[in-house]
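Could you have a look at this structure, given as structure tokens, before my questions?
Only a single protein chain was left out; the remaining protein chains are all shown in position.
Chain lettering (A, B and C) follows the sequence in which the chains are written, and residue indices restart at 1 in each chain.
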Amino acid sequence: MKMSYRAAAGLLAFVLLASLLAPLLAPYDPNQINMAQRLAPLSSVHWLGTDTLGRDVLSRILYGGRVSIVLALAVTLATMLVGLLLGTISGYAGGWIDEAIQIVVSIFQGLPGLALMLAIAGTLGPGVKSLFVALLFTSWADFSRVVRGEVMKIREESYVEGTRALGAGHVYIIGRHMLPNLLGPLIVLFTIRIGRVILSIASLSFLGLGLQPPAADWGVMVNDARPYFRSYPHLMIAPGLCIAAVSLCINWLGDGLRDKLDTRTEKEHSLL
Amino acid sequence: MKRTQTAKNKKRIGVLFSLCLLLALMGCSAANGSNESSGNNGLSQQSAAPSAAADAASEEIVLAAPRDLAPGPQDAYYTSTILYVWEPLITASEDGKPAPKLAEAWEMSADGKEWTFMLRKGVTFHDGAPFNADAVLANFARYKQVSPKSSPFYTLDINNSYPSLKEAVKVDDSTIKLIFDNPQPTLLYSMINFSSPMYSPNNFDENGDFNGLPQGTGPFKLVQHEKDQFSLLEAYDGYYGEKAKAQKIRVRVIPDPDTRLAALKSGEILGVMDLGAIPPALAEELLKDDRFAVSTAKSTISHYLHPNGAKAPFNDVKMRQALSLMIDREQLVKELYLGYPTATANILNSTSPFYKDIPAVHHSEKAIALAHEVLGDSRQAVTLIVPTYGLDRYPYKAQAELLQAVLQELQLDVTIQILDGAAYKEAQAQGNFDLAMATQGLPNGDPYTILNNYMASEGSSNKSYTLGYTNARVDELLNQVKATLNMDDRAAIYNELQDIAAEELPTIPLFNDASLIAYNKEITGYGALVYGTTLPQLERVQ
Amino acid sequence: MAYFIRRLAAAVPVLIGITFIAFALSVASPGDPAVELLSMNGFSQPTEEQIAVKREEMGLNDPLLAQYGHWLSKALQGDLGTSYMTKESVSGELLRRLPATLSLSLLAVLFAVLLGVPSGMLMAIRRNRLFDHIGRALALILVSIPGFWLAIMLIALWSEKLQLLPTSGYGTWKHLLMPAVVLASGTGAILMRLTRAALLEELNKDYMLTARAKGLRESFIVLRHALRNACIPLLTVIGSYFGAIVGGSVIVEVIFAVPGIGRFAMDGIFRRDYPVIQGYVVFTGLIYVLFNLATDLCYGLAHPQIRLGGKLR
């Protein structure tokens, strides 16, 4: 087991490093169009061939990784922070505050995501910013539900009640007892979410959310390769494998971290 | 114990199911690989395909379209004209000129205010009602009642197609007369197809909507319709002309282009139709399998690059000229559209009989010089907006990326913004863009509407797309053409307008689209037309 | 009972909130329904006057709250209005399309349960053995696969190659198989993990030791004791994912040409057809609320403590 975690970490580190060093490693400018070299097969010149505009696929994958990973990290982190904040307040405060927040959560869970995202893209203009906000708006509710459940469970534990009896402040209790206990589940949630986010970024770029061409992340590359997958499967397979590999590694590490940090509540994590 | 037994079964099912999924996944990657290695595994499939398809479809031919070609009884037309269910008084010939359909002949009075139409005799509607002057008048009464009525195909608007119509009169059983307040020299053009549809007078309810399936005079009857699923056509035995060759044709709705391709390859459908029937990249893919063929014709759709002429840099005509010179239209058409469309520098679609051939000039050095003249040494950031609906039918994303790369040489740093249709229109209307990738369909052969919309200072497209184009001479010409009855004189004015447009570029024309369809070679007689297909000639290969 | 009445009452502000926000979002989105209506044929360009007249006619110039109030008062009388574009009754159209979406979603949930629960159980029983590792990897892969990709691959295999299933359409159970599998894949993977986790948690509980000490067969113990307890959290998830499946079926409906409410809603959203958007939101909102209630009910049935009126924990 330990070996497999190490392998996963190694692979992930390799991908991250390769993406970070993209400017040094990429053999070509990722956006350099070469109409004479359209849809070239794998060769020693273009290791992973070229796409429909003759751009080098390997270079685009290297650069795409930066966008995919950084964006996915940022979006997931932000979603978690919001979910954590509202979930903690909701679970800790209870009473009418909890009920009010829960109604808002239900509303956001019940709203069709597409309408929400289009409205956001429209008001903020297309681009990474609106993508960020849109993903935040559509996914914080699930997170906060999980956090709330977790907090309510911890709140009932005897040691928390004991601290409260000793006259500790709310901030102290939350900071000292809740957050450290939430860390385990949160790390796990985080790792599970990232793979999904990479995929949603891809599907959203078609609504004018997120990355605008020619910038491409892996998900966008998979989408763009759709009409060509029968004759040029490598265009879809290469970025697809990258997504699968990264999300597999992250999830595997998440499983490992969970075993380390948190043994009680595996079931909530698999919810997300 | 019973319980444990069922439990075991349950487990077995679970294992089986996960195995199936795994197999599917592996099988797919295998399918992928084999396709790559052998381009035409068509031979092996050919033997299998007929056995699967033959029994069910021995008389029914199944086609597919990306959208429902029969929006239903609330629609102005119920079905698109390309299903050949209803027919108009006037249709268009292949060169875009008005041609007889249910009206066999016509006559314009000298002042252009009275038009007499001689109707085809011996025609009956699908419901058995005779087609005659009374039926035509009933249809005109409906036009009046429901105008303007929207439809995904056209807007039925009597005030637009028959401006200043005073009345429609029956002369005798097979002759009617339309009387106008003002001269209508181009009436025939505006009556083409969607402006003069004829249905049985018993086909309407009190609101002018259809009271059941449409009862037209066409070679096909619509016998069954499931919204967003299929339309079932049956040959009309009582058709006055050459009867449809296929007894039954089912037109299915398959919105996704990949699925349509798969359905073609599996033999489930034998052909595709309608706009965007098969995107060029998929047509190339399909043709690798020699069971299939494509057919093309000119299309009424033109592709443009709309500049925002209300602000710098494209308020400067030199900059627009630089754009036009810089873009290698031939390359664009050849590489991204597989050569089916035709590059053009003319604002007017080539299906118009008034179309003047203006060759596209590609001259990078000149373009760069012009841009430098306008921008000096500075670079300019510009925004190119792309509508999402363009991405489904056309390789618009690649086209945008290509333009972005090309325009770099004109000292333009292009930012691409993909916007959904409605947002795109709003950005255009508010001028929140510099360049917009756009398409425009030609409603009928007479170019007045399109030229007026784009080039008149107060033209609706000019305004709503923020083209910012004004030219006093153009306004004068457009006024003049309205009063010109002689077709040759009109043609001369249209020619001048086309020349002005090519010179001053209110918008930058890129190419005339091609109408592209694909079919299985098991059927024959199926070809693309400017608008629609040769559906009545379609039949199974014997 | 009082519990359910309270839950039902809590659903009212949620539904009103959902519809109001959906309405406000529609109005806030760039684009104008009047323009969309007048230019729906793709080539006419309406003039500013025409647009102004149409807007007035459609009541789009009224204040937002007035428009919403108008809609709400009609909706409360059961009238969801007519589509701007097709002029057809929104509720009629939604009801006509509902069977397609519901049958698809129900089949998808069934598949997800059939995939997720038994394999999750086996994974828990064979924890850290080969089956467990394969299962976990499979679940991860299923979660990471884009739905459209799975759809294309399934069509390529089952329709193009083997010609056993129709590529698309609606009508027979065969038509529903592939879209349901695509919809089920993600949820099934999640259920796999969840069942495994829930069952593992139960397997470690003290009552399992009691049962084992009785000398009962292990498989019997797992099914009769552990699974029954593990079902309780599973029910909640299956319920809430049903809502997600109904809402998330748009892409699948397009690829497989299923005439469901997702496609209708997407057209409505793209054309700014407010009555259609609102109608869709009411429908999905209702489904969401009803299914949450239904799972609460099941939860109560599975949990004697709630059924018999006791308090939880």
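Rule of thumb we're sticking to: a residue touches a chain if its C-beta (ideal position, glycine included) is under 8 Å from a C-beta of that chain, and two chains touch if they have at least 3 such contacts.
Definition applied: contacts and distances are computed from a predicted model.
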item: Chain excluded from display, named as in UniProt, from "Nickel import system ATP-binding protein NikD", "Monosaccharide ABC transporter membrane protein (CUT2 family)", "NADH-quinone oxidoreductase subunit J" or "Class II glutamine amidotransferase"; value: "Nickel import system ATP-binding protein NikD"
item: Contact list for the unshown chain, restricted to visible chains; value: C
item: Residue in contact with the excluded chain [from C:Arg6, C:His70, C:Lys174 or C:Arg212]; value: C:Arg212
item: Full-complex contact with the absent chain, from C:Lys54, C:Arg136, C:Arg193 or C:His225; value: C:His225
item: Residue of C:Pro63, C:Gly78 or C:Pro304 in touch with the missing chain, whole complex considered; value: C:Pro304
item: Interface with the undisplayed chain - residues on chain C; value: 205-207, 209-217, 224-225, 228-229, 232, 302-305, 308, 310
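In the analysis below, only the chains that are shown with their structure count from here on.
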item: Selected pair, greater C-beta contact count between A-B and B-C; value: B-C
item: Centroid distance [mean C-alpha coordinates] between chain C and chain A, Å; value: 22
item: Chain centre separation (chain A, chain B; CA means) in Å; value: 41
item: Per-residue multi-chain contacts in chain B, two or more chains; value: 32, 258, 388, 419-420, 423
item: Per-residue overlap in chain C, given as positions that touch at least 2 other chains; value: 29-31, 141, 152, 156
item: Contact set on chain C toward chain A in their complex; value: 10, 13-15, 17-18, 21-22, 25-26, 28-31, 128, 136-137, 140-141, 143-146, 148-149, 152, 156, 190, 193-194, 196-198, 200-201, 233, 237, 240, 243, 247, 250-251, 265-266, 269, 277, 280-281, 284-285, 288-289, 313
item: Touch list for chain B against partner chain A, complex; value: 32-33, 35-36, 39, 257-258, 279, 281-282, 285, 288, 331, 335-336, 388, 391, 395, 397-398, 400-402, 404-405, 415-420, 423
item: Complex contacts: residues of chain A adjacent to chain C; value: 1, 99, 103-104, 106-107, 109-116, 118-119, 122-123, 156, 192, 195-196, 199, 202-203, 219, 222-223, 226, 229-230, 236, 240, 243-244, 247-248, 251-252, 255, 266-267, 269-271
